[in-house]
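Comments concern the structure below.
Every protein chain of the complex appears in place save one, which is left out.
Each chain carries a letter (A and B) given by its place in the written order, and its residues are counted from 1.
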Amino acid sequence: MKKRLVFSFCSIVLVLSMILGPLACGEPVDTTTYRLTAAVTDLHESSNPFLASGRGDIRIMSRIYEPLVVGSGGAAIPRLAESWSYDDSTMSWTFNLVQDAEWSDGEPLTAADVKYTLDTQYAGDYSGGGDSKEFVDTVTVVDDNTVKITVTEYASAFLDFLNSMYIVPKHIWEDVADIDTEANLAPVGSGPWLWDEYVPQSHVAFKKNPNYWGGTVNIDEMVLEIYGSQELALLALKTGQVDMVPTVELYSYIPQLLESTDVKVGVDRAANFYNFLFVDHREEPNNLPAFRQAVSMAINRQDIIDFALFTYGSIPRMVPLVPEAIASEDVDWPGLGMTDEARIDEANAMLDADSDFSDFVEGETRTYKGDPLNIEMTIVNRPADVQQAEIIRENMAEIGINVSLKLIGFGPMMGMMFGGGWDDWTWSTAGHGAGGSTLDGLAQEFGADPYNVWYDAPSLGWGEDGDGGGTTAARALQADLRQSRREDDPATLATLIEQIQVDFAAELPIIPLSQGNTIYAYRLDTFTGWAPQEEMDGQGSSGHLLGTINILALEPIAQ
Amino acid sequence: MNWKWLIRRLGFMLMVLAVAVILNFLIPRLMPGSAKQAYAGKLPEAVQVKIIARFGLDKSIWEQFVLYIQNTLKGDLGMSFSNHPNSVTYMIGNALPWTLFLLLTATIITVPLGYVFGVIAGWRAGSKTDTGIQIGSLSLLATPLFWIAMVLLYVFSAQLGWFPLRGAETAYSGYTGLKWVGDVLWHAVLPVLALMTLFGAYEMIMRNTMVTTLRENYIITAEAKGASENRVKYKHAARNALLPLITSVGIRFATIVGGSVFVENIFSYPGIGSLIFDAVISYDFPLLQGAFLIFSIVTVVVVFLLDLVYLRLDPRIRY
Partner (left out) sequence: MPLSGNRQFNDTDSRLSKSIRAIGPLFAWWPEYRKSKVGVIGLIMVGIFIFAIILAPYIATHDPTFKDRDFMWKAPSFSHFFGTTAQGKDVFSQLLHSGQISLMIGVAAAGAVTAMGTIIGLIAGYFGGIVDEILTRIADILLVLPRLPLMLVLAAYLGPGMSTIVFVVVILGWTRIARQVRAQVMSCKQHTYVERAKSIGAGNFHIIWNHILPNVAGVVIANFVLECVTVIMLEAGLSFLGFGDPLHQSWGMMLFNAQNEGAFLFGAWWQWLPPGACIAVLGIAFSFIGNTLNDRFVLRLKNIKGGA
């Protein structure tokens, strides 16, 4: 009897407290502090700038730390360096630092910190600075505010690489015993925000840096809240629980968002990204150009745009990495304009022509040299990626290729690409920023030397000597790409570009799928001064609204 | 106190833990892909070297086993791939209190509910009330938990706005004391409600045992002697039916632990369940295995505590 009483008492107390819970709280916090809340779905991975990779980390890094310059496609925006120059005779870059920058613990920020950061990044083989370590020779301190960096080769993309090179305080990091395992949970930085609270899987909160050298922030606090799904994040935006969603990935939800007059949905056409299908050339039959051609031919790109991007995208130009402005319109997708049936028939005919492939039988999986074509495709578990993958899978089934999907998180995908984990997959889709908006960017994509960015085709095994053929074409394409960097005459360049497009179309080392729009959303009734897109110093395609320039411009609306 | 029985149970629990630890050791080594890949695959190279040294991944399997046991006993479960440079132990340490809070609250509310409904249903087996309760329990048991959780979230958070959309507490609220407690409870309502659908299992067990108990001789004797209905119902019948219920709480606890994976994920609750989900989509093997180990420990501890309760209640073991 007594036990029963205790039992019932306990349950009554619990139930009561659950009912009374909402009543006990509910009053707003202090109304005089202005807080900006952003809903993100990526995980926080690390606040150690040497280990940061992936979007979740960069969002945090760029609040606390700053790079020398922020740039994309050669158009760099000054940050800790107020000016810079390149001297061809000494092959060296000189960066002049801003005068009054200081660390959040009061120490001044000097050239020694910059040297320390670069040296440590390059020595430890960390991901900051991209592949610039391939050509950076030495870093020297000229005086407190000047750094000289000598290089072995000129590359305007150097400024792009500096994006992710977050300058850290030497006096703090010198004492860190092991950088590789340092969690850095009390970071000292130079950026507009001070790290205040981190709750794993829940949120990261920042307070404004009252002594920020670059100006005054009008917002007192910023909280990045982690939401379980894009769906929830967008709902929170619609109901006013958060002020912004920096990256909208659930395209099907956008019409719903547009219904609200308090919400602005921006389409950032300047920050287009391309979706590719990557195939590992080291595995048969991926190395056969005819196989890739058939795969590309069978893919229904219009379906991807309509049903995965929900019309927030378009079919990419042939060789999407050629700058849109100079790309030749004469070279287009084989299969464009054909009916769906005709494309599938054509693709099937291409595979049937090769005797290594078994002939197509409706509803059955083809074999290649006797092995059934079962291919696992690794994709990010984002709505659009899954929908896109499903369309590809359906298309492949129509030409007798059985594709299964393996879902991974966005962070791991980035880790796989940056961390060189190419061995884990056969096919993979991923989006990539418009790296090819300049010729230099274009050359980066396919140049084997001196630096390879993560998505370059050679690292997938394309063009390797030996089996598969197409090696000559691969070499020709690479040579043309390298040549295009040095070509000044517009007419010659146009011919060269067209040749590149033709070669690319013949080889298809990676298979472009679609060109997507970067979409962001924020509320209009909590803050004003959202900077227009072109003024934002975005980090890749994800950080526009959180960029420093925008943060400085934001004014809270008094409620 | 029957010490022999207790020690035997304790031995069994330790055996379960040993199996969990050994499974954790064996699975990465038996599955496709190398153990190196499972422990260090997606870490920066410099860290990989350290992990390989720490777990002796290039040594013989026996040396690996010894190192593995040593590390596990020290609480070193390796490095999380997706949360690097945070260790698995750090991630789990942060998440565990929330999960325990959810699981225990749900269990503490659910078991008495199942008990009461089971007694009511079992007392008049075959009546309309019984059928109604049975159908209700079966329906709850046959509906996917994640679906129930999504519906709860849709109705009460998205549509009505009564409860928060995410999390275990208001982010960066600065609440303290009672206010914080209220905030936490407010956030826990829907997740706990979702987990409470597992109450059907307890009700069914209670009811079935009641039915068999009621046919026993001593109940019939008690009834014949003119004991009041409530006395027979609660004093005689239900008390005996309580024992199987307690055993089943232990067994069902492993199921509720599984349920927390879905519930925490849907309500963005920062517990081990969410960690497991994140680990799954990240193929973060060390974190996934660490979470499995910690769940095993939690289950074993709960089952053992229930054994103690059992011991207090069951006269056959007690004397």
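Everything that follows uses one rule, which is that a contact is a pair of C-beta atoms (placed from the backbone, for glycine too) under 8 Å apart; a residue touches a chain by one contact, two chains touch by 3 or more.
These figures come from a predicted structure and were not determined experimentally.
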Q: Using the touch definition up top, pick the residue from A:387, A:429 or A:518 that touches the left-out chain.
A: A:387
(Q) For the chain left out of this view, which of B:55, B:202, B:285 or B:310 touches it? (A) B:285
(Q) One chain is left out of this view; which of B:47, B:79 or B:257 touches it in the full complex? (A) B:257
Q: With the missing chain put back, which residues of chain B would touch it? List them for me.
A: 12-13, 15-16, 19-20, 23, 27-28, 31-33, 38, 125-128, 130-131, 134-135, 138-139, 141-147, 150-151, 153-154, 158, 208, 211-212, 215, 250-251, 254-255, 257-259, 261-262, 265, 276-277, 279-281, 283, 285, 288-289, 291-292, 295-296, 299-300, 303
Q: Against the chain that's been left off, what residues of chain A make contact? List them.
A: 229-232, 234-235, 250, 252-253, 256, 303, 306-307, 310, 376, 381, 383, 386-387, 389-390, 393-394, 397, 402-407
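The rule is short, and it goes like this: only the chains that are shown with their structure count from here on.
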Q | Intercentroid distance (Cα basis), chain B paired with chain A, Å | A | 38
Q | For the chain A and chain B complex, residues of the former touching the latter | A | 4, 7-8, 10-11, 14-15, 17-18, 20-25, 29, 35, 37, 43-46, 48, 51, 124-127, 180-183, 196-197, 199-203, 205, 221, 223, 225-228, 232, 235-236, 239, 241, 381, 407-409, 411-412, 415-416, 419, 421, 424
**Q.** chain A-facing residues of chain B, complex
**A.** 41-47, 50, 79, 81-87, 90-91, 94-95, 105, 108-109, 112-113, 115, 158, 161-163, 165-175, 178-179, 181-186, 188-189, 192, 234, 265-268, 270, 274-275, 278, 281-284
